[in-house]
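For subunit A:
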Amino acid sequence: MPPWFKKKQQRGFGSGDAGYARLVDNSAVDLSHGVILYLEDITVSFDGFKALDRLTLSIDDGELRCIIGPNGAGKTTMMDCITGKTRPDSGSAYFGQAMDLTRMTEPEIAAMGIGRKFQKPTVFERHSVFENLELALKRDKRVRYSLVAQVDDEVRDRVSDTLQRIRLEGEAERMAGLLSHGQKQWLEIGMLLMQEPRLLLLDEPVAGMTDDETERTAELFQSLAGQHSLVVVEHDMAFVASIASIVTVLHEGRVLAEGTLDKVQNEPQVIEVYLGR
Partner candidate 1 sequence: MRTPLLFRTLALFDTTGWIATGLFVAIMLVLLPLLHLALPEQSPFYVSSYVIALLGKILCYAIVAVAMDLIWGYGGILSLGHGVFFALGGYAFGMYLMRAIGHDGVYQSDLADFMVFLDWKAYPWYWSGTEYILWSLVLVVAVPAFLAITFGFFAFRSRIKGVYFSIITQAMTYAFMLLFFRNETGFGGNNGFTDFKRILGIPITSPGMRVGLFMLSGLTLLMTLLLCRYLVTSKFGRVLTAIRDAESRVMFLGYNPLWYKLTAWTISAVLCGIAGALYVPQVGIINPSEMSPANSIEIAIWVAVGGRATLWGPVLGAFIVNLAKSYFSVAFPDYWLFFLGSLFVVVTLFLPDGVLGLWKRLRSRVRRRT
Partner candidate 2 sequence: MKQRRNFLQATALTLALAASGLAAATAYAADTIKVGILHSLSGTMAISETALKETALMTIADINAHGGVLGKQLEPVVVDPASNWPLFAERARQLLSQDNVAVVFGCWTSVSRKSVLPVFKELNGLLFYPVQYEGEELERNVFYTGAAPNQQAIPAVEYLMSKDGGGAKRFVLLGTDYVYPRTTNKILRAFLKSKGVAESDIMEEYTPFGHSDYQTIIAKIKKFASEGKKTAVVSTINGDSNVPFYKELGNAGLKATEVPVVAFSVGEEELRGVDTKPLVGELAAWNYFESLKNPVNQKFIAMYRAWAKKNNLPKADSVVTNDPMEATYIGIHMWKQAVEKAGSTDVDKVIAAMGGQSFKAPDGFEIKMDEKNHHLWKPVFIGEVKADGQFNVVWKTKGPIRAQPWSPYIAGNDKKKDVPEPK
């Protein structure tokens, strides 16, 4: 047993109940093969309609992958499967080598180190920006701790770092609901950063941003790649072009093509799907 694990246990987090949102060091993720996310043969159907049809996909550690595809291609359903919101009818989903995502709840998966940004920016509108980030901070997330937790200097430091990164320094005490759409997107990304995830799932992160903001987002994502793995779903091709090396095209719940953006854009099936016959 590695020494860090023992230490955590001694602090009393070793409860056997899987329902607890345990603080687990995400170095626990077994990355021995360099793959951080592995989906195999995932099928999800809603009343006969197959949202995902034997989808197989793998993401390398530290990779920045873009997923594109027309509406209804299964992008959001895929994210639901990874984050535990939807249980696949069949197939398997592994985080690293050993963690079976299909058997875990959303909070467990989040605690393992998968962060997710929604299509519609979802922040706590009636909390201040500071509180939003503070809640996201990687800490013990159990009730017991929350009852005695205090905002200490470490928390303040971490939050102000992130505020700087997402350029919301001046807005710390503002209600999140009063931010602009683009600022909310940034705040949500900032919350993901506070979580210190291994893998970030970002659903249309630049929708509603100004060109300037989009550019800065691209920079941010590129700076994150390497230490984190990122999966970005996006419609904005210019943005995709500016950040991704490898692009996966989904269609009707399956991988239609995969490769560099140039390569997939020239594939005849992709053109057909996007432009119609």
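Convention: a contact is a pair of C-beta atoms (placed from the backbone, for glycine too) under 8 Å apart; a residue touches a chain by one contact, two chains touch by 3 or more; residues count from 1.
Selection rule: all candidates are chains of the complex that A comes from, given by their letters.
Just so it is clear, the structure is predicted and the values come from calculations on it, not from any experiment.
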| item | value |
| --- | --- |
| Of 1 or 2, the one touching subunit A somewhere in this complex | 1 |
| In the complex, subunit A residues that touch candidate 1 | 19-21, 83, 85, 105-108, 110-111, 115-116, 118, 122-127, 131, 134-136, 138, 141-143, 145-150, 152, 191, 195 |
